[in-house]
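I'd like to ask you about the structure that follows.
Removed from the display is one protein chain of the complex; every other protein chain stays in position.
To keep things simple, chains are lettered A, B and C as they appear, and every chain counts its residues starting from 1.
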Amino acid sequence: MRLHDPDRRTFASDNYAGMLPEVLDALRDANGGHQISYGEDDYTARLGEVVRREFGERAEVYPVFNGTGANVVALTAMLPRWGAVVASGTAHIHTDEGGAPERVSGLKLLVVEAPHGKLTPEAVSTEAWGWGDEHRAQPLAVSITQSTELGTVYTPEEIRALTSFAHDHGMAVHLDGARIWNAAASLGLPLRAFTTDAGVDVVSLGGTKNGLLGAEAIVVIDPDRVDGIVYLRKLSMQLASKMRFASAQLLALFEDDLGVRTAARANAMAARLRSSLEGVPGLAFSHPTEANALFAELEPEAADRVRERYRFYDWDRAKHQVRWMCAFDTTEADVDDFARTVREALG
Amino acid sequence: MRLHDPDRRTFASDNYAGMLPEVLDALRDANGGHQISYGEDDYTARLGEVVRREFGERAEVYPVFNGTGANVVALTAMLPRWGAVVASGTAHIHTDEGGAPERVSGLKLLVVEAPHGKLTPEAVSTEAWGWGDEHRAQPLAVSITQSTELGTVYTPEEIRALTSFAHDHGMAVHLDGARIWNAAASLGLPLRAFTTDAGVDVVSLGGTKNGLLGAEAIVVIDPDRVDGIVYLRKLSMQLASKMRFASAQLLALFEDDLGVRTAARANAMAARLRSSLEGVPGLAFSHPTEANALFAELEPEAADRVRERYRFYDWDRAKHQVRWMCAFDTTEADVDDFARTVREALG
Amino acid sequence: MRLHDPDRRTFASDNYAGMLPEVLDALRDANGGHQISYGEDDYTARLGEVVRREFGERAEVYPVFNGTGANVVALTAMLPRWGAVVASGTAHIHTDEGGAPERVSGLKLLVVEAPHGKLTPEAVSTEAWGWGDEHRAQPLAVSITQSTELGTVYTPEEIRALTSFAHDHGMAVHLDGARIWNAAASLGLPLRAFTTDAGVDVVSLGGTKNGLLGAEAIVVIDPDRVDGIVYLRKLSMQLASKMRFASAQLLALFEDDLGVRTAARANAMAARLRSSLEGVPGLAFSHPTEANALFAELEPEAADRVRERYRFYDWDRAKHQVRWMCAFDTTEADVDDFARTVREALG
Partner (left out) sequence: MRLHDPDRRTFASDNYAGMLPEVLDALRDANGGHQISYGEDDYTARLGEVVRREFGERAEVYPVFNGTGANVVALTAMLPRWGAVVASGTAHIHTDEGGAPERVSGLKLLVVEAPHGKLTPEAVSTEAWGWGDEHRAQPLAVSITQSTELGTVYTPEEIRALTSFAHDHGMAVHLDGARIWNAAASLGLPLRAFTTDAGVDVVSLGGTKNGLLGAEAIVVIDPDRVDGIVYLRKLSMQLASKMRFASAQLLALFEDDLGVRTAARANAMAARLRSSLEGVPGLAFSHPTEANALFAELEPEAADRVRERYRFYDWDRAKHQVRWMCAFDTTEADVDDFARTVREALG
């Protein structure tokens, strides 16, 4: 019962793409018979093994439904009721989660400047103070996004500088990895190199934006940094009954480097688009293109002409800034046609 | 990459079963190409049409991840911050959601007696009072479960009596339909007969327990009874990005009466099990078996002997009460073997 | 600028009474000059000393604005986000706080039967189970009220039985002492005898109902049972800037046994009223009168005739049950006139 055109693609979001064929296969394999619900199944057990192999022996994995769920449950488990999170003003938890951190868990966000979406110890320090003062929400966690919401990628050294600063000040570090695979592909490094080995405590491990039907997970690298996560996942409505299907999806990304390969493809398409359009008059790029997102500034009229053929989102209307995303299924032909469309629209 | 035995089944939970083959097909059909995320896709649009056909022209549908999400978002949308929900002491929202209604939305539950899991106007009236008194959480909604957590089924008339009482007292009515298909199959009536036509305002439309990979939906029958549901779904972390896959699953249940047929099968297996064991010495059934669940009382030692072969849960340890569930994939052979096992265990 | 008749009293509530003259004096003495705000003042320091003397060397005191604030902040400090409180169905936290525990702190209440308002280990045990099960809000605290909402008083032994049961099961014990002075007066025992010495962990120390303008405090007897209380008090909006005045009021109750003496007076007036009306045809008392409250059952028409002269509240309309309260300022003449009025109303 197909209702749509399976050959039509846009540059709006990696969430517009569907499932990888390997993921559909994984769901089929995980189907049939009975498996214990709520995470005591064989697929979630195997996922635990894989996560320990990838993130270290102490690592624990908690599949959840979506990225907001992963972020909010993770941060809640990392913070007492009086805790606050230092984050970038472009952080997904601040701009795109409908206020879920505040509403579901009462978490206060302390927002700081982050050029190109990347926090620095200096930026964090502007809000990292006041411990022990009951009048101030206590800054006890830092949250970074990798790759960032602006399509940039932290180096392991940049992350290490942040985790050192945070730990020195009694703060834990969360990494929102909704596009963690794109970061790994961009850096040419295993996930571990810029998480466990860089001092990150808890990761929101993305999957949906990289070809899953819908599955993310919280990876706790340092269990001493969280408390009550099994309860919090449940009471935050993020506990899947048929968890085997979430775990099977996530496992697929770790099989034969699938997750890195598909992310690399998306990154490559973004790079191709950027190099194809770099220097075109009337068009400027706002940030380095290090993953699968481009941020372009062009006249609204030109953007609208492109939109007649391809859907995408405004990012900052005041700056005439739009976002173009590549997905695992973006093809070279898609990129070339899109680039041609943009050039034509710009006259 | 299969890790489990696809031919092994238990009587523990309908959540232990996997996906219907039709659901896997639906996922495959919905895959490929780009679809707008967060619900503007073609599958969610079609689901809206189907829901209007089934529940009435004013009906709206909001897919979510799981039953707790459906219940909590629905009730939150139905209630002001000072509202309270009258519910049975066996209601899933009270016993099995980790306190999500209270924690995520600050909802107060007012719990009343409900023999065999079914509320009555008299039971509701014991907590339905105190409107206008600022000291009392305001009882502004009633929540019932159909089929109930105890395997019973409300008649349309019983529901109508409750909705009339509720509406007369300014309360809205929510129906937790985690097993709504089993109720429809049991009653031999369309969903509408005991929801829309019986005065129910908002339904949590189940799917997962009836053969989906994982998808539920809030069906708002009377939009005047809810407020801000699109915001609440998002901020409650229940908004799927690739919603086409949730909607495609739900659509499958409505196609060729699939949902009713599979639920009827589960119900029939429960009835077969009951009739096979009715009257066996040392065994008593606690409630009528009107859907796919049986509640049996037997000595713990006997129960443990059954458990050597089949997994299931204690329901009320003090009463030596256990729960046996049939699923869409339970076979007659499964039932017969289980019944034989029980009889042997009882000596 | 007096707007009311200072000689008119009712039997509606101990909250209708004003301040003890000693309390007004204490406010005057604490006035003038500057004192550090938010609790670093000399009066709060002295209160700490007094509380250690009364409740034990480890005791800590945190003044707050009102009883609901004391209860909710105390219980929140005692519980993780996934914790639940076992309490009586007549507990103030359940019936009269507008759902504050659920709404402010996401606490789930597990309500059990409590004849005459008093919990027992058996009653608590009906909800004290399921630890480690993520689907169940974790019962990690018990809350009792002393004297109870029904005018009865726990003996130290009854409390000890509850705290032993609770501690044996990993639960902490909170005592709502909104009328703790009435209990002390009733038992003829120091506060410590039925709190610290009976194993209670945290007390809501009442004051307002016993002649203060408005001040209560959380007394933490066992600091190992709470976490973050200074932050929780602030973020729950219960931190007074000019705390010296709250502390000065509370100190007054400890001076020359004032609090016990005034509560004893209120209790004596309740006893006088009971003995004056005991056995009058058409009138029945529902509970023992062990503190300052009486619960009487009489025909609504008779109650209304009494109301022409004296204000009081219905308690359970279905049972024709009303509540009569005595306060620190109730006089023998008040009681005698009220009793006469009741007798006349009953014909």
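Basically, contacts are C-beta pairs under 8 Å (C-beta built on N, C-alpha and C of every residue); 3 or more make two chains touch, one makes a residue touch a chain.
These numbers come from a predicted model, not from an experiment.
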Worksheet item: In the complete assembly, which of A:84, A:235, A:271 or A:296 touches the absent chain?
Response: A:84
Discussion item. Of the residues C:59, C:78, C:100 or C:218, I need the one that contacts the missing chain.
Written reply: C:100
Worksheet item: In the full complex, which of A:23, A:64, A:78 or A:137 touches the chain missing from this view?
Response: A:137
Worksheet, complete the sentence: Note that chain C touches the absent chain at residues 1-10, 12-13, 15-19, 24, 26-38, 41-43, 46, 65-69, 72, 97-100, 103-104, 208-209, 213-214, 231, 234-242, 244-246, 248, 251-252, 255, 311, 327, 329
Discussion item. I need the residue numbers on chain A that touch the omitted chain, in ascending order.
Written reply: 81-82, 84, 95-99, 102-104, 106-108, 111, 129, 134-137, 317
Worksheet item: In the complete complex, which positions of chain B touch the hidden chain?
Response: 38, 76, 80-82, 105, 134-135, 137-138, 227-228, 230-235, 239
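By definition in this document, only the chains that are shown with their structure count from here on.
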Worksheet entry | Chain whose average C-alpha position is farthest from chain C's own | A
Worksheet item: For the homomeric pair chain A and chain C, should the interface be classed as same or different, according to whether the shared residue numbers exceed half of all numbers used?
Response: same
Discussion item. Roughly how far is chain B from chain C, centre to centre by C-alpha average, rounded to an integer in Å?
Written reply: 41
Worksheet, complete the sentence: Note: chain B sits from chain A at a C-alpha centroid distance in Å of 33
Discussion item. I'd like the Å distance between the centres of chain A and chain C, where a centre is the mean of that chain's Cα atoms.
Written reply: 50
Worksheet item: Can you list the chain B residues in contact with two or more other chains?
Response: 97-99, 103-104
